[in-house]
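First up is the structure itself, then whatever we jot down about it.
Missing here: one protein chain of the complex. Every other protein chain is in place.
We call the chains A and B, going by the order they appear; numbering starts again at 1 in every chain.
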Amino acid sequence: MNKLIDLQHITKTFDSNTVLDDMNLYIRENEFLTLLGPSGCGKTTTLRIIGGFENPDSGSVIFDGQDITSLAPNKRQVNTVFQKYALFPHMDIAENIAFGLKIKNKSKSYIDDKIKYALKLVNLDGYERRMPDSLSGGQQQRIAIARAIVNEPKVLLLDEPLGALDLKLRQDMQYELIRLKNELGITFIYVTHDQEEALTMSDTIVVMNQGYIQQIGTPEDIYNEPENAFVADFIGDSNILDSIMIRDELVEILGARFACVDTGFGENTPVDVVIRPEDVELVEPENGTIEGVVTHIIFKGVHYEMEVTANGFEWLVHSTRMFAVGTKVGIHVDPFNIQIMHKPESEDEEAVGVNE
Amino acid sequence: MKAKTTLQKLYISLIFLFLYAPIATLMVLSFNASRTRAKWGGFTIKWYISLFDNSAILQALYNTMLIALLSAFFATVIGTIACISISAMKRRNRAILMGITNIPMLNAEIVTGISLMLLFITLGVKFGFITILLSHITFNIPFVILSVMPRMKQLNPSVYEAALDLGASHIYAFFKVVFPDILPGVLSGFLMAFTMSLDDFIITHFTKGPGVDTLSTKIYTEVKKGIKPEMYSLSTIIFVTVLILLFLVNMSPEGKKKKEHK
Partner (left out) sequence: MSNGKKLLACPYVIWSAVFIIIPLCMVFYYGLTDKSGAFTMANIAAIATAEHAKALWLSILLSLISTVICFLLAYPLAMILCNLNVNQHSFIVLVFILPMWMNFLLRTLAWQTLLEKTGVINNILGFLHLPTLNIINTPYAIILGMVYNFLPFMVLPLYNVLVKIDKNVINAARDLGANSIQTFFKVILPLSVPGIISGITMVFVPALTTFVISTLLGGSKILLIGNVIEQEFTQTGNWNLGSGLSIVLMLFIIINMVATAIFDKEGTGTAL
């Protein structure tokens, strides 16, 4: 386990507002790690602490075995791609890219080669003499990346880099970033509030809320096995139901008993159950565990999105089969598609969730 | 880190000492019993009392205030109307008009003063209150335009069109939708114009006629014979009044709300 960056007991407060509370997190070499969460969850602050633009109130930042907590940003082997790009408006593209290299007194031929290489890498050859404000948002974004990577950082920090782009461009850039990451072979730490971006690109996702880490895992883990209701709700659509764990492998949802695969919750314990809409199977009324009526239907292209009222709950259902509004249906869920979670005992616990 | 901020605070304090020391001096002089400002003759408030018997100073104060108020008002009206039109102009026309607007700002006051003096002589206008007022409106308009124009640029044109779309007349749409948005710019333009007019000496010096004085020109004529101490007390009263007004505005519920928001 080679930890490249290790954040230990980081706490940060702005004007009596605690943004990060005793956070612990490590990042492995060559990892594409995404900090995901709603605004104000502390993800950007975490990034700025790694970049050196904020000093934590307590705790330390270990980089490659060395404590860099109070090291100035210009002394760190990380580079940042800023929100809204932050290109130098008074320099042309080549000067922007050359900025870091000139500071390090690299030779002119080295710098020229690097500019050429970086522009090729981001598919903007020939843009050397353009000014930043003559470029589109997507192009400025690529230049911001080029400007950072010519310095050969060990870690690239990206602060919502695609936030200002439109949907199509955002999707293209996601593939572009994955390609860049593979070509460069360096660590990416990526901040976003967009769960789809996080699921598409990351090796590891860190879900954050209100200054606490909620869950760390691969995109598959996070999506299929959310550890609490917050994660389940934040990642994708889901049906979250108040339920009672009767005993191992049996849960009572809305008064009906469902077989499941989870064990160790005790008997007659209140729990939260998460069922993804695509895991809800609609069958003939007599074949289902619960009976319900279709109340809404929208065609979404790849599937139909339906709402089914059953035992007083509005179930969200994705299915390729169509059921007209008013149809009586049965609801069936395979045991391994039922995700059982502990109920939080207090708000605090909900926020703490897991710390590794 | 701490030493740095201390140094910064010291620097700011020194600059403010530099800016406000003369003001403090004048305030002290207004309580000086001695008639010359060279020596301290003990504390007195007699200049504050005799001020109200000095009709020449009171007349100058009246002229100054009236000119400042009227010129700021007319400049605000003309300037704001001009802004509406300028923002709708083609690039080239706008550039020309903004260029002309910049002339009184960038040109030397003495040149503006003598140019207006020559104009009034040629037109045969009798020098007096009116010539001062016209001159002050002239140099005040650019301040209004430069403070309203940025607001105008930030304005979303669709808002005005939406109002028209919903059945408002042009005038109704302007006063209900556009004006509230540019109001802060208009107010700060007015205030700026008022201040500039109040503080002006040079242009007034060239465009005033005999017998009409503002505070500035009155002080200038007194320089050689010695400033009347009542002038110090009047200035102190004006300054303190403004200070109190600003304080009240900042302490008002609205001002407070703004602060708490931050």
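A few points about this structure:
FYI, a residue touches a chain if its C-beta (ideal position, glycine included) is under 8 Å from a C-beta of that chain, and two chains touch if they have at least 3 such contacts.
Every value quoted in this text rests on a predicted model; they were computed, and no experiment measured them.
Touching the chain that is not shown, out of A:Y26, A:F99 or A:F323: A:F99 (per the contact rule at the top). Residue-wise, the contact with the chain that is not shown comes from B:F143, picked out of B:F31, B:F143 or B:F190.
Contact with the chain not shown here comes from a single listed residue; of A:F88, A:Y110 or A:F336, that residue is A:F88. Annotation for subunit B: contacts to the undisplayed chain at residues 8, 11-12, 15-16, 18-23, 25-26, 29, 37-39, 78-79, 81-82, 84-86, 88-89, 94-95, 97-112, 114-119, 122, 134-135, 137-138, 141, 143, 146-147, 149-150, 153, 170, 188, 192, 195-196, 198-199, 201-202, 205-206, 215-216, 219-220, 223, 227, 231-232, 235, 238-239, 242-243, 246, 262. Residues of subunit A in contact with the chain left out of this view: 51-53, 72-74, 78-80, 82-84, 86-90, 99-100, 103-104, 147-148, 151.
The rule is short, and it goes like this: only the chains that are shown with their structure count from here on.
Rounded to a whole number, the gap between the C-alpha centres of subunit A and subunit B is 55 angstrom.
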